[in-house]
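With one protein chain withheld, the remaining protein chains of the complex are depicted in position.
Then we have chain A:
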Amino acid sequence: MRFMVFVRSPIPLAALHGEALVRAGVLLDAGDLVPDACGVSGYWLIDVRDAAEAVERVKRIHLPACVVEIRQVAVV
């Protein structure tokens, strides 16, 4: 299952230690979104077995003062 992890943070996504997702073999894609009034934002696209694993994977990443939204990607 694929999940899109939206991260809203004052720090750029690249500084958020998402490499743990790479080492775990679950990160498919990552990118920045256009900054808005709330700060810098970006996304991780991860491939994991279920929602519980998606949540646990993201919980392991130190995310200071971030708003995180995890959404499952629909399979067409």
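The working rule: a contact is a pair of C-beta atoms (placed from the backbone, for glycine too) under 8 Å apart; a residue touches a chain by one contact, two chains touch by 3 or more; residues count from 1.
Please note the rule applied: contacts and distances are computed from a predicted model.
Not every chain of the complex appears here, and the one that does not is recorded in UniProt as "RNA polymerase sigma factor, sigma-70 family", selected from "Putative domain 1", "ABC transporter ATP-binding protein", "RNA polymerase sigma factor, sigma-70 family" or "Pyruvate dehydrogenase E1 component subunit alpha". For chain A, the list of residues touching the undisplayed chain reads 20, 22-26, 28-29, 45, 47, 49-50, 52-53, 55-57, 60, 62, 75-76.
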